[in-house]
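The other protein chains are all here in position, but one chain of the complex has been omitted.
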Amino acid sequence: MKKAIVLTVIGCLLLSSAFSQDPELRLKEKGITLPTASAPVANYVNAVRVGNLLYLSGKGPKKADGTDITGKVGKELTLEQGYAAAQAVAISHIAVLKAELGDLKKVKRIVKVLGMVNCVEGFTDQPKVINGYSDFMVAIFGDKGKHARSAVGMYALPNNIAVEVEVIVEVE
Amino acid sequence: MKKAIVLTVIGCLLLSSAFSQDPELRLKEKGITLPTASAPVANYVNAVRVGNLLYLSGKGPKKADGTDITGKVGKELTLEQGYAAAQAVAISHIAVLKAELGDLKKVKRIVKVLGMVNCVEGFTDQPKVINGYSDFMVAIFGDKGKHARSAVGMYALPNNIAVEVEVIVEVE
Partner (left out) sequence: MKKAIVLTVIGCLLLSSAFSQDPELRLKEKGITLPTASAPVANYVNAVRVGNLLYLSGKGPKKADGTDITGKVGKELTLEQGYAAAQAVAISHIAVLKAELGDLKKVKRIVKVLGMVNCVEGFTDQPKVINGYSDFMVAIFGDKGKHARSAVGMYALPNNIAVEVEVIVEVE
């Protein structure tokens, strides 16, 4: 009887550990449904794989209705809205990863992020904006989500999107 | 006799297919002669190879006389002129590839493009400018030319060039 309880406890622990290591479950826990990966707006593709590296195209942030989150941080958007926009870009990229890999458990490491913030000239908190992207990747992929990164301020972005991020991902 | 004709037709088809897969022939068909790869303006090199990846330095657009195409898109240059400038950068990069590889058939995949447009603040059509680069790569390399991409707007570029692009290429 005692043994059965112990085994059940161990089983639950293993299960919960497995659960927390499944990025798709983490998305579900956060109530996030991945959108369809948006099609590139020109003669290029969402991702190219070379060996075990996946190079993802730059993406911008989308609202729930599929339209772009636009505007400059420090003018039309606050820092908090910029952070939320960067998180939305992370969701766009995860949607691309899901479409490319089938299963997000195949993500081995988020390797390198270039985070570009559409901002006013005096704005100097690009890292706090791109944290919206980085924090979300770590929330979903755990230690595998920890990446090298640059965060910089841009003069102009396509369709005046608030943030554009490009990323390199190691896959299994 | 019938068999000979069939074989000849198949032969021609194979030949034409082989032809269309030769990037150097495609360049010839377009009447484009590659310039000599321009020398870096400082203490760096045009390309570094690691394994089967070739990292190419950022290049700008050159006129036929070898001088830079300069100016900001949305001010000195129209969208169409920006597109043509981006195409000129593609030609510069293909010249580097030719110098590095000897034969352009060794290009396995154009992997990742970062397209930077020198533009005015209100300009939001960076993807349409960088299409000049992407469309040309696909015209010359076919499906191997399809890449992951970011297209962004820059505040200032070296010598006020209209466009700067850097690219990663997978080679055989």
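In order of appearance the chains are A and B, and numbering begins at 1 in each one.
By definition in this document, a contact is a pair of C-beta atoms (placed from the backbone, for glycine too) under 8 Å apart; a residue touches a chain by one contact, two chains touch by 3 or more.
Treat the numbers as computed from the prediction; the structure is a model and nothing was measured.
Peer 1: From the listed residues A:43, A:57, A:92 or A:126, report the one that touches the chain absent from this view.
Peer 2: Of all options in A:43, A:57, A:92 or A:126, contact with the hidden chain holds for A:126.
Peer 1: At which residues does chain A meet the chain that is not included here?
Peer 2: Contacting residues on chain A, toward the hidden partner: 51-53, 109, 111-114, 117, 119-128, 130-131, 134-135, 138, 146-155, 168, 170.
Peer 1: Give me the chain B residues in contact with the hidden chain, please.
Peer 2: Touching the chain left out of view, chain B contributes residues 40-48, 50-51, 55-58, 114, 116, 154-160, 164, 166.
To be clear about the criterion, only the chains that are shown with their structure count from here on.
Peer 1: What is the distance, in whole Å, between the centres of chain A and chain B, each centre taken as the mean of its C-alpha atoms?
Peer 2: Distance between chain centres: 30 Å.
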